[in-house]
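This is the structure I have questions about; it appears just below.
A single protein chain has been omitted; all remaining protein chains appear in their positions.
Our next item is subunit A:
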C-alpha cells in the first residue's frame, strides 16, 4: 500500500488578535506604529487576527488596512468578531472567518439551560436493556443487571443493586451523581469520566454509595442506605 503524502490534524496556535475600535485608518496606523516601536523585534512577521467586534457596520477600508499591516511585516491570517452573515467581507479579502474557542463554547452552554425532569423506571433493568433519560434524572426502583445500561443527562438513582453500567451527565454535566443502594457496577461514568469495576471495588465495601465528580476525578462516598 502506498503511504499517504498528507495528513489532516487539528492543532491549536496562540495568535495575536488586533482589536479594531475605530474606522479611522490614519488614527489606527499612528497608534499601531507607537505600539510596534515599543517592541519592534517581537512583532516581526507575526500572524495577526483582526477582531472587528466593536465596529458594527461602520468598517474601515480593510483592504488598505491589510496592506498597511503587511508593509510593517505583520500578516493578517483571519477575521473574527463579525457574524457569519457578513462572510463576504472576509471572502473579498481572501481571509478566513475565525471563531475563538470562547465563542464556540458559549453557544451550547446556553442550549443546556432548560430545567430537567425525572424519568422513573419501576422494574428491574435486565441484561441487554438500555434506558436513556434525555435531559432528565433517572430513578430505578429495582436492580440494574450485569449487561444492562442506564444513561441520564442528569443524575442516576438506583434503589436496588447496580451491577451494570451507569452513565450520568451524558451531555457533560459535571454536577451529576450516581447513587446506588448497592454499588457493584461494571462501569460508572460522570460527564465522560469513568471507572471500571476494578477501580470501583477498591473504593466501596458493597454498600450504598454515591459517585460524584471532584474536579477531574471521580470519588465514591459510602452512604447508609
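Basically, contacts are C-beta pairs under 8 Å (C-beta built on N, C-alpha and C of every residue); 3 or more make two chains touch, one makes a residue touch a chain; residues count from 1.
Here is the rule we use: contacts and distances are computed from a predicted model.
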Hidden chain of the complex, named as in its UniProt record, picked from "ABC transporter substrate-binding protein", "Phosphate-specific transport system accessory protein PhoU", "Acetyl-coenzyme A carboxylase carboxyl transferase subunit beta" or "Septum site-determining protein MinD": "Septum site-determining protein MinD"
Sole residue of A:100, A:146, A:199 or A:222 that reaches the chain not shown, by the stated touch rule: A:146
Full-complex contact with the absent chain, from A:16, A:30, A:67 or A:127: A:127
On subunit A, residues whose C-beta touches the chain left out of the figure: 123-129, 142-143, 145-148, 161, 163
